[in-house]
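All protein chains but one are shown in place.
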Amino acid sequence: MSIHRKNVLGAVFLAILGLLPLFLNSYWVDVLNSIGIYAILGLSLNLIVGHSGLFNLGHAAFYAVGAYTAAILNTHFHIPVLWLLPLCALTAGLFALVIARPIIHLRGDYLCIVTIGIGEIVRIALINNIFGITGGANGIFGISRPSILGLTLRTPTHFFYLILVFTLLTIFLFHLLEYSRFGRALNFLREDAVAAEGSGINTAHYKLAAFVLGAAWAGMVGNIYAAKMTIISPESFTFWESVLMFAIVILGGSGSIFGVLLGAALIVGLPELFREFASARMLVFGAAMVAMMIFRTQGILPPRPRSYDLFETVEGERKA
Amino acid sequence: MEQFFQQLTNGLAVGSIYALIALGYTMVYGVLKLINFAHSDLFTLGAYLGLTLLTSMSLTDRLGPVWGVLILAVMVMGFVALAGALLDRVAYRPLRESPRLSAVVSALGASIFLQNTVMLIYGARLLVYPSNILPKTVLHLFGLDIPLVRILVLCVSLIMMTGLYLFIQKTRIGTAIRAAAIDQGAARLMGIDVNRVILLVFMLGPSLGGAAGLMVGLYYGQVNFTMGWGYGLKAFTAAILGGIGNIPGAMVGGILLGVIEAMGAAYLSFAWKDAIAFLVLILILIVRPTGLLGERVAEKV
Partner (left out) sequence: MSLLSIQRLTKNFGGLTAVNNVSFDVEQGSVVGLIGPNGAGKTTVFNLITGIYQPDQGAISFEQASLLRLPTHRIVSLGIARTFQTIRLFQNMSVLENVLAGCHCRMKSGILSSMFHFPRQQREERAAIDRALKALDFVGLRDQAENLSKNLSYGNQRLLEIARALGTEPRLLVLDEPAGGMNENETAQLVSLIERIRGMGITVLLIEHDMSLVMRVCEQIVVLEYGSKIAEGSPEEIQRNERVIAAYLGTEDG
């Protein structure tokens, strides 16, 4: 009964969301697009921070690797941007694999500091036009507009639907992931890495896998961002971007898909609603992070325990 | 060769500032096993408070540069120490029994909060210190032209660090701090009020950090609200380099990092100057996480 009602509510919400661009001007559609992009970034970071308990404050670096992969290959070889999605996932994931491998065993707060350092090194490398391909401080412009089935995506509304589809796909896949051997393994290592290893879980492998998967996803978001902006520069990938993603996860509810979505909506959306206080938004986030740790460590919408089908049925019955 | 010695003295001066800030990180870490992310913003606060007090009270005009700066430094250190104590009370003390990572998030939040407080009060643009306070004298030593300020910065830092070291090593309170760093539970059983020790650490460290902020303001002549971030990360790197939790280690690490950075900027690439410290940080954590003289930081399984 209640599952049925939830489905109906979800469908109604989705229908309203899908129709929103018809009633909003392009500025507000763009705000929704930002929320969507940060929601996916938040979900990708959630795999690392929320599910696995690995403090990553350099997530913008992976986002940047994806965006620059798309921009460089598109402007040099004229490969359609969206075709590059898998490649962006691959470069960001490989980059994460290479840099995370030697540092993954570090204790929580040290991992945090090192990821900050990596984020900074990447940003400085981009500014210094590393390998002569990143365009220095000005970045890369002239990324061609993506097209899907002959329709060239130009307006915020076009991108709204692209981002919406990608967000829904992410939610769906990450939800399935939570209900799997892989998803549980990440939680075990967050709860107690020693006990997880002692229960037969290759903790080093899963720490690394969480990092790589989260980074690969952020790389794909980088691709979409590059396609949407047609111009990217190092300014879009500063430490504050990483902090924003981190705050979305922590304040929204680490380990919870709905929490992260809510976090993105609040953290990206609220400052737009209260424009006059926009300059104070980081101040509010900072205070909120302190308060949240003291009064409600799990975030606004913490994850609910998974529920399993406890009746040993013969095939067939499954979760919707 | 001349460039080498110029860079060496420059690196020593900057490094001594890193060392002063690093002491705050290392002391808090020693007692609480917490990276106090907000320490860098207390440093920024010191720089801005120095500017405010300097211009509003015109201390140097009334008392002359030496006494003026000295009184100024005492006031800045006092204020920043209070801010440090407040920080501990509000953001860290309620989390003493919580998981370590909660405290890390709180520290990060406190850092963001403080940095943006400074921005909202003073504005986002950089502010300029009065330029007529420190002597412009350039000394001719061994065929080198070395600004007197550079030597002053180094000497003042060394004096403060030595003072702290003696305080920690020779006094009863210092012994209590060292005891609490080794084993809080045992220290408590021995009748040491650990919360007071922590409070003290949160006043000592930030007061040195605030002094460092004032020195940076006077030395470079300008301040901006994000300055703490770069200095903070570098000072933290210095603390790790020397071995976190270890007071002489922070001093050695700071000065070493300053020199490495100055040399790297001169001989490798100036554009990559800021990345050097981060590379050092990552390499040291991979290769020798204990630092030059310190405790283990890799996860114990």
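A and B label the chains in the order they appear, each numbered from 1.
Just so it is clear, contacts are C-beta pairs under 8 Å (C-beta built on N, C-alpha and C of every residue); 3 or more make two chains touch, one makes a residue touch a chain.
Quantities reported herein were computed from a predicted structural model and do not represent experimental measurements.
Chemist: As a test of the contact rule: which chains in view would the missing one touch?
Modeler: Over the full assembly, the chain not pictured touches A.
Chemist: Return the single residue from A:K6, A:H76 or A:R306 that touches the missing chain.
Modeler: A:R306
Chemist: Kindly state which of the options A:L84, A:A100, A:I143 or A:A185 is in contact with the chain not pictured.
Modeler: A:A185
Chemist: Have a look at A:L177, A:M229 or A:A291 and name the one touching the chain we're not showing.
Modeler: Once the missing chain is taken into account, the touching residue is A:L177.
Chemist: Which positions on subunit A touch the chain that was left off?
Modeler: Touching the chain left out of view, subunit A contributes residues 173-174, 176-177, 179-185, 187-188, 191-192, 194-204, 209, 213, 305-310, 312, 315, 318.
We adopt the following convention: only the chains that are shown with their structure count from here on.
Chemist: Where the centres are mean C-alpha positions, what is the separation of subunit A from subunit B, in Å?
Modeler: So the centroids are 34 Å from each other.
Chemist: Flag every residue of subunit A that touches subunit B in the complex, lowest number first.
Modeler: Those in contact with subunit B are residues 53, 55, 57, 102-103, 105-110, 112-114, 116-118, 120-121, 124-125, 127-128, 193-194, 197, 203, 239, 243, 246, 250, 279-280, 282-283, 285-290, 292-294, 297.
Chemist: Along subunit B, where are the residues that touch subunit A in the complex?
Modeler: Residues 34-35, 90-91, 94-95, 98-106, 108-117, 119-120, 229, 233, 236-237, 240, 269, 271-272, 274-275, 278-279, 281-282, 285-286, 289, 297-299, 301 of subunit B touch subunit A in their complex.
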